[in-house]
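Only one protein chain is missing from this complex, and each of the others stays in its spot.
Chain nomenclature is as follows: A, B and C, assigned in order of appearance, with residue numbering initiated at 1 for each chain independently.
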Amino acid sequence: MNEMSKVEPAPLRLEAPPSTSLWSHARHVVSENPVTGLAFGLFALILFAAVFGPLAVPYDPLASNTSAALKPPSTAHWFGTDQLGRDIFSRVVAATRLDFSIAVASVALVFLLGGLAGVAAGFFGGWVDTVVGRVADTIMAFPLFVLAMGIVAALGNSVTNIVLATAIINFPLYARIARAEANVRREAGFVQAARLSGNSEWRLLLTQIVPNIMPIMAVQMSLTMGYAILNAAGLSFIGLGVRPPTPEWGIMVAEGASFIVSGEWWIAFFPGLALMTAVFCFNLLGDGVRDLVDPQRRN
Amino acid sequence: MTAQPLLDVRNLTVEFATRRGTVRAVKAIDISVGKGETVAIVGESGSGKSVTSYAVVRILDRAGRIAEGTVSFSGVDLVAASEAQMRDLRGREISMIFQNPRAALNPIRKVGRQIEDVLVQHVQATRATARAKAIEALEKVRIARPQERYDAYPFELSGGMCQRVVIALALACQPQLLIADEPTTGLDVTTQKAVMDLMVELTRERGMSTILITHDLGLAAAYCDRVVVMEKGSVVETAAAAEIFRNPQHPYTRRLMQATPRVGMQLRDLLPDAPAGAMAAPLNEVPNPDQAGAPLLLVENLVKEYPRPQAGSLLAKLTGRTEPEKPAFRAVDGIGFTVRRGETLGLVGESGCGKSTTSMMLNRLLDPTSGRIVFDGHDIGAIPAKQFALAPLRRRIQMVFQDPTDSLNPRFTAERAILDPILRLGSLKGRDALRARCEELATLVGLPVELLDRFPHQLSGGQKARVGIARAIALEPDLVILDEPTAALDVSVQAVVLNLLEELKQRLRMSYIFVSHDLNVVRLLCDRVIVMRAGRIIEEGTAEAVLGAPQADYTRELLSAIPHPPL
Amino acid sequence: MAITRRAAIAGGLAAPFVIRQGASAQAPSRSETLLLVQEYGPNSLDMQGIGSSQPVNGVALNCYDRLLRFKPVPIPGGGGHQVAMGELEGELAESWQLASDGMSCTFKLRDAKFHSGRPVSARDVKWSLDRAVSIGGFATTQMNAGSLEKPEQFVALDDKTFRIDFVRKDKMTMPNLAVTIPFVFDSELAIKNSGGDPWAKDFLKNNIAGSGAFRVESWKPGVETIYVRNDDWACGKRPQLRRIIARDIASPSTRRALIERGDADISYGLPPKDFKDLADAGKVNVVGVPIPNGVWGLYLNAQVGPFKDVRLRQAVAWVLPYDKILQASLFGRGVDMSGGPELPKPAWPQPFPYKTNLDKAKELVAAAGGGFSTTLQFDAGNATVAEPMSVLIKEALGAIGINVEISKVPGANFRTEIAKKTNPMTLNRFAGWLDYPDYYLFWTMHGNNSIFNIANYQNPELDKMIDAARFAGDRADYEKTVVEFIKLVNREVPMIPISQPTHDVAMQKSIGGYQFQPCREPDFRYLTKA
Partner (left out) sequence: MLRLIAARLKTTIPSILGVIVVTFLLTRVLPGDTAAYFAGPAATPQAIAEIRGKLGLDQPLPVQFVAYVKALVQGDLGQSLTTGQPVTADLAQRLPASAELTLFGLLIAMAVALPLGVLAAVRQGSWIDHLCRVVATAGVSLPVFFTGLLLVYVFYFILGWAPAPLGRLDVFFSEPPRVTGFLLIDSLIAREPETFRAALAQILLPALTLAIFSLAPITRMTRAAMLAVLSADFVRTARASGLSSRTVIGIYAFRNAMLPVVTTLGMVFSFLLGANVLVEKVFAWPGVGSYAVEALIASDYAPIQGFVLTMAILYVALNLAIDILYGVIDPRVRLEG
């Protein structure tokens, strides 16, 4: 255990830092920062709602009941009912799966597109860097939300296109972060060492660079999840969202928006709250993930 | 020593709150500094020497606190003093100098203004008179053209110049005590000498007391009256400088002194007497380079040029002016040498001399601009660096890197790191065979086998260095380039690693190119030495010849700048 | 320090709000100024021009005069006036005389002046009507609907006398002169500024050259339009209001809030829910007029897809949740179109004989071969009403084994989509300006397949009856034909009428003189403010 012990006895010992399991580290991060603990708790809740939500809700989220329309929150309808008498609680819970999927899918897509393009740009430099940089610059020069609107308007409003649009507008962010991270590691000692070990450049990229920028990308992905949900909600608000009557938070807020002024605040409020909670959770989670993966905080 | 010391630290204990509970970084130490006295606090990393100084001026970070003890400065109890009182003392009565002088200055404020800030804060000057006083302070640290330098930003000054500014800043208010925390670490040896000489001269002139915190025993011995040796938060020995070297009392002090390379020592002398484990092999045997036969490596007229950034190309185009082409910067300027089989060649020089660029070209990570690199009869300089990774000769030239942390992939276990070259270039197949080979290599470099499944952040610096070495020798290369392999290590670890390298060289019949700025280390390890400056070879010869009786002025200057502990 | 600064910011925040209330109270002209809020405003000042949006009708109505106008009649439920389609009164025309052969009409013009001060002459009328039939686009189409087809029909006899020659006897010719298209320009002013364009399109798009009761003082497209009264208006009683500010507010909630809090005088185009709430609360007046010749209908494609089978069309008609839709989607602001008598009346729209009857619908679906999947589209611009409607329809059709996917088509695309005539189900609202059953069916079910024949219904028998009714001279004949073709479409149901929507306007109690016009734009000329 002790490297000097073979050479000589006690005083000049250099202890290796004790190994830390991820779990105990996570416990420490949470205990040090209660807000992160809250975020992880919320995340578990969202995950649960996304997986089991549609099975666990008290009402069919699609079933209308016009005789019970626009009822305020009560014991029968915790979040009240909407214009068609649908149970808002059931709809809010059922929507989790779709919103979560949109967020995950768009983030996964942009990670694949932007992350890899950025890594390649940062690692190889040269024309790859130029092309990726130009594409990112061009996208950045658009007002991003308007670009997303344009894409969805042009390709039609389906979940796939919302995911695609969200991924495209996040491309520059991912490409830039990945590029910067890959670039600083391009000449790092361990990469040079791997070159000496006879790794081809492509292998270097995949085994040395990519795994090492994953933590940073993970932080970014968590933050972007929230933004993806907001973006989808914004698109829904101007009428470019998913198709009715599918429950989706953004659409529910947009639909409920016109009822706020007339006093039926719950129609927009609860989906809005769910939306906010989810985005809030992903944003805080980003900080938590940062704490978790930051090796400086690890020891 | 006067009866009433200027600074009297009694029973000082500093604790840090960490996630694993409270850690005592400094344990009940006593240190006193008399008026006009220069005291060194010496220790390896983690000894608590810096924390002690921070505790004295009370600039510990939030997690740290003084748990016990008193610090009395001119009769004032600094532990009990209010923050306002302390602020008043800092900079005016007690000043500090830190390592890495460029980082110690505000990058976006003129250096003159930074001196002014201190002067004004301590009412040594008004804004009206401050400029003149700041220039005066710059003048005192022998900065040429202080009027101009006043308006300079730190990035416009050299490292040595920055450290002078830092000294000017520290001395601006005529304090009574100067605490210098590794003030010359990271500076070249000649710059180090100039800075230390200046510091000592100025403090003597003013009758100031100084605490010099350093890991370098030689430095402590050369400049200090008394030496305090710390280990793991405790003071193990305090004695007059001359005394401590002549007659070290504590075993730790003895070991530390022994591990410090000095003139007239053998490599084996660095280690404590008791031989153990893998180190048991006889090392006293004189290396026996193969004098006859073709050299393993032949370098001829090697050049590396970097183009200078073409300034204002667009503006030039717009205005129609064409600026004269600047010549490219030559990092390596036509050098040539040979390395024989079984030989260790030292490559020595100060930062920027081109030694690292040369080593990168030799191990074929960098393409030379011109020149030949002939390895065992093959002109490997002609193979582009990108392709060399897959060339058959790749396995015969390996390298040990300067920073053991940076050179290990944080995501690979020690085993995976050591096996990487075998997996890519070796012929060994099968999980068990690989594991066996890995354990063999680990044993060879003295790395406990049970550490093989650990990740780099779970290993100590010395252990990481061993992983790096194991990786370099995994393919039994003919030539290993050692790029300052011990620069990031404490002296005691350095001693072990140097011996290990020497032993491996003999056992595996390798040749080394040893790149270093530390002439004492080079002396111990190398058969022949090349001294480089500004991309050229200044002097070349056997280690004894070059370091014993240098011909070039520059080599002499380098040698004389090394602080030597009295023997 | 932080706290004091924050307090200062809070003070700064509150200050402008407090002072503003004083500022608004001081406005002296408030009683003569009307603030109207609408979803969007005109994109041109020329209703005859190509691409003019719906609110341009309001400009045409208030800033220009026509030869004739519809006669106001009280709204049965009170609250103001609507129009009687068959009864006309003179606007620029002081009097008019139909020729004895019924093939022309001669108009005598009033002594009216343009805003420029020049008197209105018959030449101006001719130029304007010539322009309407020649300029192309919607204006020309609308003129043609009343058999006003070519410039030769318009004759300026002298300064004050004008004649229109008919190409055929068409009962819609005269009412069509009262709609917002055939209005009269100051032709000299227009030609002078035309820059060589015979119809001065650019000039008239951005400038008013009329004789109407109001002038446009300022027009910021997409922001606001400010009208000021023309004190020299000769074609009617001088309006009480001096100044009208029409603001474009996209958000219906905001429009509602503005009217509810008394900041706006009139609010147009709120969702039905808001009109219902406002009407229930009673703080403001809500006037609703069932839109003449307007109906929310479900169009089932009779040529392509499953609804070729009339049994399926009938099945859908039997299963639609008419009452639920009226309550949950239109909030009662409409007239139910289900459960009508077997024998129709000569009127349009009127309830069809269908009402919700699940068994009948199931029987018909079973007979036609069972359930299937299909899509239902509607214009996203109508989403407030159409979306809940479509969701209810989807649910109801699910009960008879028809699985519906809802497709919300952006406004820009909707017209292209319905022009394709391939979508199986379309939910749409169509309203004809001229309130005649044959006019409505001509657009929506005639075999000439106009864009509004969304069901792509082709039936020569129906075409014959519609054409016969359009040009029928005799009232009894006409009514008989109408009843016949309504019976036919009752049976064939290419379009299932769901509700006749109400055109609602919310006004402060101080506002009087509301006048509904078929173009559904506000008519400022009659409005009063107490």
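The working rule: a residue touches a chain if its C-beta (ideal position, glycine included) is under 8 Å from a C-beta of that chain, and two chains touch if they have at least 3 such contacts.
Model, not experiment: these values are computed from the prediction.
Put simply, the hidden chain is in touch with A, B, C once you look at the whole complex.
For the chain missing from the display, the contacting residue among B:T70, B:N100 or B:Q249 is B:N100, taking the whole complex into account. Touching the chain that is not shown, out of B:R65, B:R87, B:R330 or B:R437: B:R87 (per the contact rule at the top).
Looking at B:A125, B:V141 or B:A170, the residue that reaches the missing chain in the full complex is B:A170. Contacts to the hidden chain, counted on chain C, fall at residues 2, 9, 13-17, 19-20, 23-24, 27, 30, 33, 35, 37, 40, 43-44, 50-53, 136-142, 145, 205-206, 220-224, 245, 247-251, 253-254, 257-258, 260-261, 263-264, 380-381, 410-416, 419, 443, 450-452. Chain B meets the missing chain through residues 57, 59, 61-62, 86-92, 95-96, 98, 100, 103-109, 117-118, 121-122, 153, 155-156, 166, 169-170, 311-312, 314-315, 318. The omitted chain makes contact with chain A at the following residues, 32-35, 134-135, 137-138, 140-147, 149-151, 153-156, 226, 230, 233-234, 237-239, 250, 253-254, 257, 260-261, 265, 268, 272, 275-277, 279-280, 283-284, 287.
Throughout what follows, only the chains that are shown with their structure count from here on.
Put simply, the C-alpha centre of chain A and that of chain C have 47 angstrom between them.
Centroids of chain A and chain B (each the mean of its C-alpha atoms) stand 43 Å apart.
Of all residues in chain A, none touches two or more other chains.
For chain A in complex with chain C, the touching residues are 62-64, 66, 69, 83-85, 153, 157, 239-240, 243-245, 255, 257-262. Touching chain A in their complex are the following residues of chain B: 19, 231, 251-252, 255, 271-272, 274, 276-279, 363, 365, 386, 389-390, 394-395, 397-399, 401-403, 406-412, 417, 420-421, 423-425, 446-448, 450-451, 454-455, 457-463, 466, 468, 471-472, 490, 492-493, 496. Those residues of chain C that touch chain A in the shared complex are 251-254, 256-257, 260, 271, 273-274, 277, 321, 324, 327-329, 380, 383-384, 387-388, 390-392, 394-395, 405-408, 410.
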